[in-house]
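Apart from one protein chain that is not included, each protein chain of the complex appears where it belongs.
The first chain written gets the first letter, and so on, giving A and B; residue counts start at 1 in each chain.
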Amino acid sequence: MKFLDEFRDPTAARRLLAEIRRAATRPWTLMEVCGGQTHSLLRHGIDAELEGIVELIHGPGCPVCVTPLEAIDFACELCLRGDTMLVSFGDMLRVPGSRGSLLDARAAGGNVRTVYSPLDAVELAHRHPELQVVFFAVGFETTTPTTALAVHLAAARELENFSLLVAHVRVMPAMEAIAASADCRVQAFLAAGHVCTVTGCAEYAPFVARFQIPVVVTGFEPVDLLQGILECVRQLESGRLRVANCYRRTAHDSGNPTAQRLVSDVFEICDRPWRGFGVIPRGGVKLRAEFKRFDAEPRFAGTRLPVLDPTECKSADVLAGRIKPTACASFGTTCTPDSPLGAPMVSSEGACAAYFRYAGSSHTPTHATRP
Amino acid sequence: MNQHLSSPSCPALSTTDGQQITLAHGEGGRLMRRLLRERILPALEGTRKHDEDDAATLPLVKGQCAFTTDSYVVSPLSFPGGDIGTLCVYGTVNDLAVAGARPLWISLSLIIEEGLGLPVLDSVLQSIAAAAREANVTVVTGDTKVVPRGAADRLFINTSGVGLLLSPPIAGPAELRSNDELLVSGPIGRHGMAVMAAREQLDIQPCPTSDCASLVAAVEALRAAEVPVVALRDATRGGVAAVLHEWADRCDCTLAIEEASIPVTPDVRGVCELLGLDPLHVANEGTMVAAVRPGFGAAATDALRKVPASAKAAIIGRTTERSISPVVVRRGLGRYLPLDEPSGAPLPRIC
Partner (left out) sequence: MCLAIPGKVVQWIDRDPLTALADVEFGGVTRPCHMACVPEARLGDYVVVHAGVAIARLDADEAARVLTELASLPDEVEWPAADRRETAP
């Protein structure tokens, strides 16, 4: 597949690895924010290749993992109403709320449909005028334009049975929260390449200036990740810190203004609770007044049950990079992908699930072999 | 809120246009007998025994039998490459074939949801007949039930099958030893992607097509070539990864495969990339994993490639001494990394 295979080329990847080994005079600690990057790093064994040279802390880049309990509980209640279809990305289905997941709710008779795109939810609303169709809108800034487009189209078609359960989050405020924390060990960030595809990277300049931490916009394939890591190492070695863009083929410096406009028409920034973090100021978005009629919360006000608080999941510490998944006592024992205690073990992007999947159920060195 | 008013219907007069299964069909009376005599049995003509007794009388066989059962609940009922009828025959036939048996007789039990259209039933029956003919098996007994609306998803089918165990027997995964060679009989992930694309109406062109087919000829080819087969398994739910994990569970080896050697058609690859799925976790219905003794991998692929259903057979790896991970895969960078066991049905992801 063009523009995918070339960036998985093992020869190019090994050359970059060699460059990184040459460039690093001491070990460095990096954080990749995006769950898709975590998934790719572990799947291709890049973290193992860099052992001793670069430590990769996996950040809270899994929007599924940081979706608050209240939102999941609300989604479960909605789908059980009888007159409502809850439409969601597949990623959310197994994440436990305080009373079970959407999959559990479906087993109990809830109406839950998975879709590949929010636009499919609009289609479902059109096809089922007898039902209320609620789309569970999770995701970072990469996904927000797709939901915004769905709202525009629903408005154009004057659909009265379509609404959103808004849980979109913004990456930058989370990065700020991590960089500002007293025990922050992160020396450079790999910024989420597809988020920057939409937003651009201008907002990272003040971040770098304030925290004196390099930010490098990075893609997802092995070659992209290694390029981003190499750039971080070079900056850290030279002490010349700045915003760099190593994913220019997709993430142009100014992002996608058309997508940004579609989003700002429909959404505005707001404070939002992140699961495991508490409220992050300006950490999310909400529907603007002109589109408030598409908000599921006022539409279904009165359905809410109190949130139960499970205490065993250390997602907060994992998501902030304070502990590795394997340091959690429940990892691999009471908490596995089949019986997850919290979100990071469910989502395929969650740090815990990625560890379980690619590093085996115990953190031991992976096998190496010279090709 | 938009109100959709359905046309009023009077229950007493509400009949079907005669073109749907109703609860009355399942009551064992005249309608049921008509359904059997006029639809089900004629459709299976040529592939069934000619008595309608509850229990089929079968001849004694010389040697041991293999007996298997499976239920089929696929949705949608029909997808590119087959339907529930094709599946229910080939699925059971393949279970017997990979057990080292020649499939002989199958039973056919239908659980029909009230309201299923007769044309749909006819179509499924035709598929069953065609598959049975192709696989050279006889439908010897069966059952039909009708359940109220909502109690079944349109149509559920159970087939059980009996086959004659052939010689030499297949040793089984417990006998896997280091350096045994691992193969697949064809490109992987086709069935799961075909069903998902159809069910979710993903609007993919060309439509991913199921690999649903009989593996009898492929297994026979290995036997005829005298390849020492250690283990065989059709890679259904959970895909190739599930089979490898199951085998690793039964033996003392690690199963190591090479990503670059695994055959995947461009359309399956494209859909999997789009949805974030791994073809190794996706179901197949006409593709098997085989383990053969060291040095016989090439002979095995040669033999398999002469059969249409396994024309693209390939060696994908081997067994090694057991290390920490039971199943490992080598991708581009050269390391062997754990291949996780599938848990739950693969769901498309945005993350």
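In this section, a residue touches a chain if its C-beta (ideal position, glycine included) is under 8 Å from a C-beta of that chain, and two chains touch if they have at least 3 such contacts.
As the structure is a prediction and not an experimental result, all values here were calculated from the model.
*Asks:* Among the options A:M31, A:I46, A:C62 or A:A354, which residue touches the chain absent from this view?
*Replies:* Result: among the candidates, A:C62 touches the missing chain.
*Asks:* Taking the entire complex into account, which one of B:T254, B:N284 or B:T301 touches the absent chain?
*Replies:* Candidates B:T254, B:N284 or B:T301; residue touching the omitted chain: B:T254.
*Asks:* Any idea which of A:I46, A:L149 or A:V266 touches the chain not displayed?
*Replies:* A:L149
*Asks:* Which residue, A:T250, A:S264 or A:T336, contacts the hidden chain when the whole complex is considered?
*Replies:* Going through A:T250, A:S264 or A:T336 one by one, A:T250 is the residue touching the chain not shown.
*Asks:* Considering the complete complex, identify which of A:W28, A:Y116, A:F136 or A:F331 is in touch with the unshown chain.
*Replies:* Counting the whole complex, the residue in contact with the absent chain is A:Y116.
*Asks:* Suppose we count only contacts with the excluded chain; which residues of chain A make the list?
*Replies:* 1-4, 6, 12, 14-19, 21-22, 34-36, 61-63, 89, 116-120, 139-140, 142-143, 145-146, 149, 152-153, 156, 192-195, 197-198, 220, 223, 227, 248-252, 256, 258-259, 262, 349, 367-370
*Asks:* Suppose we count only contacts with the excluded chain; which residues of chain B make the list?
*Replies:* For chain B, the residues touching the absent chain are 202-206, 208, 254, 256, 265-267, 269-271, 273-274, 276, 318, 320-321, 323, 328, 330, 336, 349-351.
Assume only the chains that are shown with their structure count from here on.
*Asks:* Chain B touches which residues of chain A in the complex?
*Replies:* 1, 4, 8-10, 13-14, 17, 35-36, 39, 43-46, 48-49, 62-64, 89-91, 93-94, 114-116, 129-130, 132, 139, 143, 160-161, 222, 337-338, 347-349, 356-360, 362, 364, 366-371
*Asks:* Give the list of chain B residues in touch with chain A in this complex.
*Replies:* Contact set of chain B toward chain A: 1-4, 200, 202, 269-270, 273-276, 323-325, 328, 330-338, 340, 343-344, 347-351.
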